[in-house]
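Note that one protein chain of the assembly has been removed; the remaining protein chains are unaltered in position.
Just so it is clear, A, B and C label the chains in written order, and each chain counts residues from 1 on its own.
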């Protein structure tokens, strides 16, 4: 408070701004979060080691079956230098990206077309709506039958999962554009193409990125499931889903948890990447 | 530029270039809604925007003023009657009629500068250095030279309105239509914006339609005041405001201004009372409804 | 509302049709636009192409997928070729099992998620402690939990329900929390002014204020629940629609597989409508407000 004392004269007091790190360290919420996560890990550790320390009778239900975090950490350190582990990362990322990119490439134009042209919408939206409620994973067996290779059927289901979400988001975004933007452009003599490229497209960008973020989440789920169901290993596929499934078959609980955490990190990385890309594409959004 | 202008009436072409067009409304009507719930928003309105004058339209909120703007700008067609711009029928939007919208319609994904050059760049009728110089001149004029590479959302409300004025003016419109442009600003920024706008207008007396629901604002700015009734909108009275120009905010406190105000207020107060006590539905609603018919 | 507007002399108005008459009117009106014809044409075209590829021309690879005629014939036949139709008990049993699992999972997720979310939104302290844990667990896809769930929980039923619950729990909790955060500070202040206790505020401000978000969340959450349920049934299930699909695949009978997919889509869609209508029933104020805004 002392540095404000002189300001009664009327001028602003300009105290120094704190750095980001300083703010974080002084933030109560941050420390509460840290405490919570540490307590969570401790409860987990104690819960799963109860039987070890006090005998079988003390086994905690459910938690007692999960390996303690320390064991998981050790197991993780063991797999880290192995090439197979990183190959699983690569395989999963490759599948997620290919399905996702195809879904973006087809979904964005399709959604925009639906939004811009009423006849197109009347014609193609109803069949789209009939197929949309079918959960993507229900397509897995059908696509395994249809596509010649496992790899292609995984890619197809991945694509489906992201496609529906992206189209719905693009359509919603493009349909809710403020008419004033369109009118302003019209009175300045914009052609149909200009309206589309200069107004509809940039105004839909935020929805495209929302759709992409949600779609990315679904893509990971689908890839994982597809890897598990189709036993991605049989054709030399691998992937993180297969890593987990393999550990499950081998009965290695610690490996399962390692796989889960790895996938969590992978999912987090991909959604962060989308967010960063969105910031970069939409500088006007970043300001506020 | 030139080719487009030549389409206008040849005799008036000189005036046209500096924005002195004439707009006539003849028996214009417009309604919305379903068969059993038809709402006549505008009924049989006739008046004209005289060249080089600032015509202000006032009316209670929700009375159909925005619809009137949409009709003149060409975003919507009248059900009956016609709107003539320099003797030619209005059939759609065009760059000869620039609209400054309620709140703001600056595109948030473009910087202020990009917003201003949007129109000329689209049409390609000005480019390169010429366009840059003109845009910078206008931005400097509205006091936004230093802010031209900021995004609209980074500007204050008053600055956004000024940027929008610049965006309209660079298209060299023959008339400027302002639809409650200062709505949403607080009373003080509003006063400053009114003075700023007046100075801009008094520089070259472009034909101007200004829509508002504030009487003080109307009297302060207007050459002619068109008072609309409660919905369905009809012209209740046209008053010529003979306050001297250039105007100064202190003139609002003159006896003359008070007389105008009393006259306008006595008509409007009745209308507002009628709209207030007769509608169960919020008038805000009807405004939204008419503002976005194709949403 | 009706009498009020009829006062204005120029508003044409006949008695508004109600109920079924209104429905007929809307239907009649919609048939004067191309929309319903295009819709029918679109669905027809889609089915035709599907038929052409799978049954008409028997294009390579498409011929492995049962076409629309084969599926329809089996689906509605008392004696289906491949064992599943609306007349077989097994079909209804699969539906019943899946629906029961969803009902249990959704009930648990809502029962835990909504109160948790409300408290997290209401008290910063609770939020500070619980939110980071949720955020660390959330990036792990639900399907990554499958093996763990199978090993951790006994039987067929518990892991499946656990996975569906987990999926919708995250969505419900976070949306509820956002809902409370979205409530305008002024409502809390107004309630405080009016002399409310903390419990009054919780009951009268926090809960109703968060409802719109809660129901948005619930609608997403039921979708997510179906998604994970199908996955879980496919991997580890015994009975249920997901199991039906994968079981048919394993036994190389393709028609029940397609019937299972379509049934899933239909039921998923129905449950989401159920949640939405429950929300609309509970939030009359919200529905009427949106209706007035023309949405």
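One rule holds for everything that comes next: a residue touches a chain if its C-beta (ideal position, glycine included) is under 8 Å from a C-beta of that chain, and two chains touch if they have at least 3 such contacts.
Keep this in mind: contacts and distances are computed from a predicted model.
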- request: Just go with whichever of "Diol dehydratase small subunit", "Carbon monoxide-induced hydrogenase proton translocating subunit CooK", "TAT-variant-translocated molybdopterin oxidoreductase" or "Putative ABC MSA transporter ATP-binding component" UniProt uses as the name of the absent chain.
  value: "Putative ABC MSA transporter ATP-binding component"
Statement: The one residue from B:155, B:198 or B:233 touching the chain left out of view is B:155
- line: Cross-chain touch to the chain not pictured, restricted to C:205, C:220, C:244 or C:264, is C:205
- prompt: What is the set of chain C residues that contact the non-displayed chain in the whole complex?
  reply: 184, 186-187, 189-197, 200, 204-205, 208-209, 211, 283-286, 288-289, 292
Field: Residues of chain B in contact with the chain not shown
entry: 60-61, 146-147, 150, 154-156, 158-159, 183-184, 186-189, 191-192, 213-216, 249-250, 253, 258-259, 261-262, 265, 268-269, 271-273, 276-277, 279-284
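Assume only the chains that are shown with their structure count from here on.
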Statement: Max Cα-centre separation from chain C goes to chain B
Task: Please find the two chains that have the most C-beta pairs touching each other.
output: A-C
- line: Between chain A and chain B, the Cα-mean centres are separated in Å by 47
Message: Taking the mean of the CA coordinates per chain, how far is chain A from chain C in Å?
response: 21
- prompt: Considering chain B alone, which of its residues make contact with at least two other chains?
  reply: 292, 295
Query: Touching two or more other chains, which residues of chain C qualify?
result: none
Residues of chain B defined as touching chain A within the complex: 73-75, 92-95, 97-99, 101, 105, 107-110, 118-119, 122-123, 151-154, 171, 291-292, 294-295
- prompt: Inside the complex, what are the residues of chain A that reach chain B?
  reply: 176, 178-181, 183-191, 194, 198-199, 202-203, 205, 282-284, 287-288
Message: Per the contact definition, I'd like the list of chain A residues that touch chain C in the complex.
response: 28-29, 32-37, 40, 62, 65-66, 119, 122-127, 130-142, 144-148, 217, 220-221, 224-225, 228-229, 241, 244-245, 247-248, 253, 256-257, 259-261, 263-265, 267-268, 271
